[in-house]
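Heads up, one of the protein chains got dropped from this complex, but the rest are sitting where they should.
And then chain A:
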Amino acid sequence: MARVEFKNIVKVYEDEKRGSFTAVKGSSFVIEDREFVVFVGPSGCGKTTSLRMIAGLERQTSGDIRIGERVVNDLHPKDRDIAMVFQDYALYPHMTIAENLSFGLRNLKRPKDEIERKVKEASSILGLGDMLSRKPRELSGGQRQRVAVGRAIVRDPQVFLFDEPLSNLDAKLRIQMRVELAELHKRLGATIVYVTHDQVEAMTLGERIVVMNEGEIQQIASPTELYNKPNNMFVAGFIGSPAMNFIDARIGGGQALLAGGTAFPLPEAAARALGAYEGKPIVLGVRPEHIYGEAMAPDRAGSAKLEAHVQVVEQLGAESLVYFRVGERMVTARVHPELPVALGARQTFVLDAAKLHWFDPQTEQRIVF
């Protein structure tokens, strides 16, 4: 296994008609040996391009890529000692599962008994034993997915690359495969780089997550750190479902004045840190699960209260999502299902003072204190 390092990687695509497009704008990071790192972001953010550059399927425009101790800038994919699982699995349709699994080893001219042993091992890890003589089209989506993973395992590479491998599966299968992949990582102790646009997948699988947007890395952190301490409004809004609420506000006299007229006193630490914003606009970020109905608010929540007309209520069984407007923005609260809520009624909500985030509306960066 090995670590992977990006140093000032830039990728520019030149197109005759559309001009040039910068897919990755100077990324640098280190993926440690045996680490499971997930790249996440909306489509077009540069995450798949980054993965393909590690694989050698794309050449970076500038910067260095290191796998282990080697700079691999000019190495062909086959010489990088990586294995990749593709979004569409890329199984060879005319070969049996056994042939699919062994294709790479046969190209390497490994001894027959070694190939057989490795195919057997991989197929038993993934439960493919009785499918080895079948063709890919005779397999279900989940089974094909396993074959694609198996093909990577038999190669015993330094780094595993996964390009949105679960996106073609139905929701139930996706959850099952997610669990299997996490177990596989533990079992193989492999360095895994995994790309997805699904933040739930990222949160559940990644030891660390790289959040990207428009070709730039927004934050690299553990799932809990991303959730609790997002660097900026993009990360705050992207991680977590339903997304974090943003409320326009002003700071004045130690108080937060929210759009729509509500005001509440700031805790001391916050008041000190936000002093520089006195009289200026600021954005308050609060996650739906940190807004309570007044009747059920825990004591520690504090005195950040706001009143609003409830517009929509979604009963999800274990919880309810309540939607109301604060100023121009729609706000979602995830509340206890037994909280009495009447549609259209004016209701008082309590914001958990310890869980509030403050953002600079110009830079969109979180104000740290």
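Note that in this section a residue touches a chain if its C-beta (ideal position, glycine included) is under 8 Å from a C-beta of that chain, and two chains touch if they have at least 3 such contacts; residues count from 1.
Heads up, the rule we're going with is that contacts and distances are computed from a predicted model.
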**Complete:** The chain not rendered here carries, per UniProt and among "Spermidine/putrescine ABC transporter permease", "Alkylation response protein AidB-like acyl-CoA dehydrogenase", "Rieske family ferredoxin" or "Imidazole glycerol phosphate synthase subunit HisH", the name "Spermidine/putrescine ABC transporter permease"
**Request:** Write down which of A:13, A:29, A:103 or A:323 is the residue touching the left-out chain.
**Result:** A:103
**Request:** Using the touch definition up top, pick the residue from A:30, A:57, A:243 or A:313 that touches the left-out chain.
**Result:** A:57
**Message:** Going by the contact rule already stated, which one of A:19, A:93 or A:298 would touch the omitted chain in the full complex?
**Reply:** A:93
**Request:** For the chain that's not shown, point to the residue among A:18, A:137 or A:172 touching it.
**Result:** A:137
**Prompt:** Can you name the residues of chain A that touch the chain not displayed here?
**Reply:** 55-57, 76-78, 82-84, 86-88, 90, 92-94, 103-104, 107-108, 135, 137, 151, 155
